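Quick one: structure below, then a few questions.
Each chain you see keeps its place in the complex, though not every chain is here.
When the chains are written out, they are named A, B and C in that same order, and each has its own residue count from 1.
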Amino acid sequence: MRCAVIVFPGSNCDYDLYKAANYIEGIQAEYVWYTSKSLDGFDAILVPGGFSYGDALRAGALAARAPILKALQRAADSGTRVLGICNGFQILTECGLLPGALHRNSGLRFICRTVNLEVSNTATPFTSGYVGRTSTHVRLEIAHGEGNYTCDSDTLHKLEDNGQIVFRYSGDNPNGSVANIAGITNEAGNVLGMMPHPERAMADWMGSSDGRILFESMRD
Amino acid sequence: MLKGIVTVSLKQDVLDPQGQAVLHSLQTLGFPEAQNVRIGKSIEVWLEESDSQKAESRLKEMCEALLVNSVIEDYSFEIVED
Amino acid sequence: MHTDEPTPDQIHCKKVYKQMGLNDDEYSLVVELLGRRPNLTETGIFGVMWSEHCSYKNSKLLLSRFPVDGPKVLQGPGEGAGVVDIGDGYAVVFKVESHNHPSAIEPYQGAATGVGGILRDIFSMGARPVAVLNSLRFGPLSDSEADKKIISRTRYLFGNVVAGIAGYGNCIGVPTVGGEVCFDECYTGNPLVNVMGVGILRHDQLQHGRAEGIGNSVIYVGLATGRDGIHGATFASEELNEESDAKRTAVQVGDPFMGKLLIEACLEVYESGAIYSVQDMGAAGLTCSSTEMADKGGVGMELNLNLVPQRAENMSAYEIMLSESQERMLFVTNPGREEEVFAIFKKWNVPAVAVGHVIEEQVLRLKHHGEKVAELPLNTVCGASPVYQRESKMPQEVVERQQQTAITWSVPENLQIVFQQLIQTPELASKSWVYQQYDCMVRTSTSVRPGSDAGVVRVEGTDKALAMSIDGNSRYVFLDPKTGGKIAVAEAARNVVCSGARPLAITDGLNFGNPEKPEIFWQLEQAVSGMAETCNFLKLPVTGGNVSLYNETEGEAIYPTPVVGVVGLIENNDHTTTQFFQNSGDVLLLLGDTKNELGGSSYQQMQLGKITGMPPKLDLDKEQTLQQTLLEIIHSGIVISAHDLSQGGLAVALLTSCTENYGILVNWEIDLRPDIALFSESQSRILLSISPDNTELVEVVMQKKGVPCARIGKVVSSGTSGSNCGGSTGCFDISLNGTPVIQAELNPLRELWKNAIGREMEISV
């Protein structure tokens, strides 16, 4: 499986995502520069975290208008799997591939810590591997200042009805996001945006290996 | 040169935690008359353009293309001489 | 030349040089060296280059006491940062930098640019930055007597310094893996912000800042120059007073986005081999980088200031040379390779322009609007500043304070309540409110995050890791600067040893008051000699550091505050050890002797509202044996957890080793007053947890080496019944000689400790 890791100016989890994806047997990840016009030939596209364009104006806003976005849009429309993590999630909402918006954490501070998540839909190409685990609770790290997911109530109903909410914070909600949302897919289910960082949970020495399952699911 | 001043505010039904925090601080700092606070952005854009009508329509395009996220934000603007 | 600028004669007559940080004698020396009166630009250049920040004129003689060499040192003090070999063809680069005065004026930007500045020091050596740490000092967050305005200002400073470090470090994508925060009255008007950067390079990537090759291009890289931070270096070398507010043009704004692009672009440029040398533009901006690069290379430099990218209109030569705008670097390219360099910077959208070239004559020559606006022999600007041997005097007050008894109160009736108060003081409370604002995992190499004795970052491509910590207890230094200096080094080293690392070298930040006062200079001299003695003894070279003097408000100095950053090498990732308990039933061993030592302790401060007496003693022999022995048993794989005992003594160390799931059951046989036993801050002590099967082995080893080792209790998991407190929230149960002194439920206790700073920051004043 060939995976693209898009590099925007200011992305800083690109390297982590590249390492994580390549760590999984059967996945080959490659960097793709933000000015590139094509994403043809990739089976999946990874949009990394970080601070693209320094998060100027709004997190993800400038990256969502970068040249490569046309190709990303095309790929998403044709069913290619797209995973946006943290800043990647913000970019996907900013460009309209995912509904809603991510704004400032309700506590107003950046938060970096491990959170408990519930996998609320295991029937997606990203989460199928979480089925059959004794618990669908996973532990992943969050690291963001703007992860407070917001949308209008119609959108929320749709998300709920279609099973588009894939990850929810369980226990406490770190950023005030509506319905404890930590990650959602588009209607078709091939685009996932999530605030927690699975690429930071690939082995026990990192504190958790729960993120690995997500990449393995994507591959399978 | 002309300058556009865009005021971007959060839509009314979107929570503004920062505004709430500032409101709280104002009240404890001895400003009980402060009833509510909302925090938005003020974006100044200098334009190489002398026709103010043209400037207006271009500024509007900029707002829609980039400056404003219509999912959660509203905006208004004015054009002034600079 | 700008027409409104004072002429050389006016500078002389009206003593304009004083505003630039030169005193009468220094100015006279400049005139003598040049054989003429300098113009404004030239005077400004001397002012910054001869400031303490750039010339170390007050501290140089003392700093020469530090050992700087060692078999593994590839680069000692002198370049951007020290470099130490870690084997496998790799080296670690690290250094501490202070940003105290800018942070007192504009805390967010002051702290942010502090992070940016130290990171440029790291990558200007050729290294990829892999971690940052920070050491912070503020006034008390609350105090029944202090007025509301002061408290709210302190909280504003604290909150915004932390936000500034987070804002810059998170955005640029370098994890913050450790640090410390202390609160004391003496920092109210003059907070301290020290930042340490750590990077890794392959030996062949090492860069230097020596300009060479007559005719080689000098390339300016990064953000355009604005009027920000003019005279920052001189400003950092003066006391804060009401006038400081008037110097507000000194505020520099960081741009971590540009910082990130600069890192990536620079690392790519180094790989290309197209450049000869590089230096970052830090304090004193273009002045310092150009003169030092030329001076080190034994050449000169000619710059055309019109070519320097400028953000503000009509900037004068003086302003361009003295600006401290952020995110800028200076390069000297290899002949004919300019275009390659430009292409790489263009790819990253980083401005880069040729602004001059290397010349044979050893001068700095500046042209502006077609005229020569300055020409200074480099040997006058660099290395010619006066070096001061200041007068040193031990103040009578110190003698008196030392003679006071440390303990004037009787044993409190309820030590559990005392303990609960103590763990909620901001200095002993968990710092998670701070470090949760920092991204500690980006780059996914962090194996131990903030919260344990040292942060640990893996060295990719090897089985090794680096443990790092920054520490300093200024109360000890205030009571007895020499002992305080010794402890600072020993404790920093102990922290990384507890993590399974062999300390490699240290970097130090010396934050003191006005050295022109004999009693302040005495503090500096004593502290440095204590530090140097310990470094020599423990064979820890000092590969770089920073001196920040004049930390005073309205004539009141801060406590003398040396902070020590240390980096240790973990030879094998399996040796990585944390302070946290991991198994129910593990035995608790306390290494080292506990004595009646409360001088300068957190407990004393809480009881008396001040500190008196002598700080804890430090026996270097015992310290060394302790560290070596601990490292040996960690390497043998039998240590489950290891934690250095520091502020708050054994009781606090026990609590901070507990986790949600593991509490303790302790009964310690000790011949000391119970409060002293719990809270003494005796040095050279470590708390271990060891599986019952291996406990005897450890005891035998310790006995052989002469390290005192006491079995004091065991780890119990939450929900274990049978203990006195038990219950599902776990137990924190300490008895002394069979008498219970603390019997608490673990998790409520941990909550008190964990959220104390957050509660403090949320309460309105």
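For this structure, a couple of remarks:
Assume contacts are C-beta pairs under 8 Å (C-beta built on N, C-alpha and C of every residue); 3 or more make two chains touch, one makes a residue touch a chain.
As the structure is a computational prediction, the values presented were derived from the model and not from experiment.
Stoichiometry of the complete assembly recorded in this file, written with the chain labels shown: A x1, B x2, C x1.
Assume only the chains that are shown with their structure count from here on.
The mean-CA centres of chain A and chain B are about 29 angstrom from one another, to the nearest whole unit.
Here the spacing of chain B and chain C, counted between their Cα centres, is 40 Å. Taking the mean of the C-alpha atoms as each chain's centre, chain A and chain C sit 35 Å apart. Touching two or more other chains at once is no residue of chain A. Multi-chain contact residues of chain C (touching two or more other chains): none found.
The touching residues of chain A, counted against chain C in their complex, run 9-10, 12-13, 15-16, 19-20, 50-51, 53-56, 109-113, 141, 143, 145, 197, 199-200, 202, 205-207. On the chain A side of its complex with chain B, the touching residues are 57-58, 61-62, 65, 93-94, 99-101, 103-108, 148, 150-152, 176.
Of all the residues in chain B, the ones that touch chain A in their complex are 10, 13-15, 17-18, 21, 65-67, 69, 71-72.
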